[in-house]
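Note that one protein chain is taken out, while the other chains of the complex remain in position.
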Amino acid sequence: MLAIEIKAPDLTQTTSSEAIAKLLQVLPHVLSYATSFIVIGVIWINHHALFHFIKRVDRTILVINLLLLMCVAFISYPTALIGEYGSSLPVVVFYGLSLAITGFAHNALWFYVLHRYLKTEITIHQTVVQKATVWTLSYPISYLVAAGLAFMSLNLSIILYALIPTFYLLPGIIDKQLIKQA
Amino acid sequence: MLAIEIKAPDLTQTTSSEAIAKLLQVLPHVLSYATSFIVIGVIWINHHALFHFIKRVDRTILVINLLLLMCVAFISYPTALIGEYGSSLPVVVFYGLSLAITGFAHNALWFYVLHRYLKTEITIHQTVVQKATVWTLSYPISYLVAAGLAFMSLNLSIILYALIPTFYLLPGIIDKQLIKQA
Amino acid sequence: MLAIEIKAPDLTQTTSSEAIAKLLQVLPHVLSYATSFIVIGVIWINHHALFHFIKRVDRTILVINLLLLMCVAFISYPTALIGEYGSSLPVVVFYGLSLAITGFAHNALWFYVLHRYLKTEITIHQTVVQKATVWTLSYPISYLVAAGLAFMSLNLSIILYALIPTFYLLPGIIDKQLIKQA
Partner (left out) sequence: MLAIEIKAPDLTQTTSSEAIAKLLQVLPHVLSYATSFIVIGVIWINHHALFHFIKRVDRTILVINLLLLMCVAFISYPTALIGEYGSSLPVVVFYGLSLAITGFAHNALWFYVLHRYLKTEITIHQTVVQKATVWTLSYPISYLVAAGLAFMSLNLSIILYALIPTFYLLPGIIDKQLIKQA
C-alpha cells in the first residue's frame, strides 16, 4: 500500500503556544486523512454486505476486487496532496476524481453480483434491486459532482467530500432487505 | 495506516562510543513506540474478548469499528511527535488526548454490545456488567487524567502513559466471567 | 513490507496549469505502481486457485510462501526506481528481472503442489497439467524476454511489463478445470 506520511513539524526552540500553532497546521492533513479513511470504510462496509449474496468467490470477483484494492491503496496519494495543497484547484479536483473512480470500481462489483447472482434470487424484489442500484451509483456520481463544484468553490467541494460518506454509514438498502429476510 | 518512521541516525565517521550514544538518542522513540503498541494491543485483546458476545456483526458494529480503526491508525502520528519532542507540553498533552479518544471509541463498542446483546443475557449478573463498565471507562479517563497531570510534570504523564496499559494486560472482568461460565 | 513512497510535488506558488503539469509528472510512478500491483494481484489470484488442491498446509509450502512473500514485498523497490528512472536501461532490466524472479518463486509453489498433491489425483488429465505448467512457466519467462528486449527498446519493455499480467487476469487453465469438475 502507498504510505501516507505526515511530516512531524519542527518544534525545536518553540514556546508552547507556537508548538500548538504548528500542531494545528497539521489539521488539514488530519481532516483529509479522516475523510479518505471513512470513504474507504464505507466501501469496505458495503463490500461486507454485498458478500452475503456471493456463493463462490469466482475469478471475475477476484479481478474486480484487485482493481478496487488498487484504487483504495492509491487514495493515500491524493489524500496527502489535498492535505498539503487544499487551496489548489487541480489538487481538489484530482482528489474528488480519485474517490469517484474508486466508487465506480466498487460499483462494478455490485453490477457483477447483481447480474450473476441476484437476478436468479426470486426472494428479492425488483424494486429493492433498483433502489440499491441507484443508491450505489449515486456514491461515485456525488463525488463527480462535488469535484465539478470545485470550479465554483474549493471549500464547498471539500465539505461535500467529507459529508458524502457519512450518508452511507447509515443502514443501506441492501442491509434493510437483509434484515427483513432474516 | 499512517507509518511511523524512525530516522536512522547518521553514523558515518563516528567512533563506536559516538555510535552508541547516537543509537541511544533513539530511545525515546522506541519507548513511545512500545507504549503505543501496548495501548493498541490492550484494545485489541479486549476487542477479542468482547466479540465472544456478538451474535452477528451488524452495521453499527462495523461503523464503530471503523472509527476505532481510524483512531488506532492515527496514533502513530502523536507517537512520532512525543518520541521527538517529549519535553514539549502540547505534544505530551496531545499524545494523552489521542490515546483517550481511542479509548472512548473502544468504549462506544462496549456500550453498544452491552445494550444490544448483553441486556438480554440472563446468565450474566448485573454486578459483573457494572464492574466491567467501570473497568472499561476507567481506561480512557486514566489517559485524560494523565494528560492533565502534564501541566504539573511532563515525566509523570509519560510514566503514567506507559503504566496504564500494563494494568489492562491482566485478565479483565469480562474474561473472568467468561472463564467462570465455560 | 517495503514501502513505496511517491513524493508529493511542491505546488507552492504555482498556477493551476503548472500544478497540473507537476501532477502529470507523477504519472510514470502511478503506471509503475499499477503494473506492480496487477503483477502481484495475478500471482495472488493464481495462488488462490492453487490452494484448492492443497489438503494440508505443510512446512514446504510455508517456506516457498515465505520466499514468494519476500519477493512480493521487495517489488516495491524496483517499482519506485522505474517510476523515477524509466529511461535508465539498468533500472528497466532490474524491474523485469525482479518480476521474473517473483514469478519463478510462484512457479516453485506450482511444481511442489503438482508433485506432492496432483500426481495422485486421477480425476485430473495429464494434458491439463501440462498446459497449466506451460501457462505458469511462461509468466516469468515472458518477463525475462521483456527484460532482454530493453537492450533494443526501453519503451517496448515497459509496454510488455504492463501487458503480460493482463493476459493472466483471464480465466486460467487450472480454473477452467476446476469449473468443469464442479
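As written, the chain order gives the labels A, B and C, with residue 1 at the start of each chain.
Note that in this section contacts are C-beta pairs under 8 Å (C-beta built on N, C-alpha and C of every residue); 3 or more make two chains touch, one makes a residue touch a chain.
If you're wondering where the values come from, they're calculated on a predicted model, not measured in any experiment.
Partner chains of the missing chain, restricted to those shown and counted over the full complex, are B, C. Among C:33, C:94, C:143 or C:168, the one in contact with the hidden chain is C:94. From the options C:70, C:134 or C:163, the residue with contact to the unseen chain in the full assembly is C:70. In the full complex, chain B touches the omitted chain through residues 3-6, 8, 11-12, 14, 16, 19-20, 23, 26, 30, 33-34, 37-38, 41, 44-45, 48-49, 169, 171, 175.
In the full complex, chain C touches the hidden chain at residues 1-3, 5, 57, 59, 62-63, 66, 69-70, 73-74, 77, 80-81, 84-85, 88-91, 94.
The rule is short, and it goes like this: only the chains that are shown with their structure count from here on.
The touch graph of the protein chains shown is a line. Note on chain placement: the centre of chain A and the centre of chain C lie 27 Å apart, centres being C-alpha means. With centres defined as mean CA coordinates, chain C is found 38 Å away from chain B. In chain B, 3 are the positions where the chain touches two or more neighbouring chains simultaneously.
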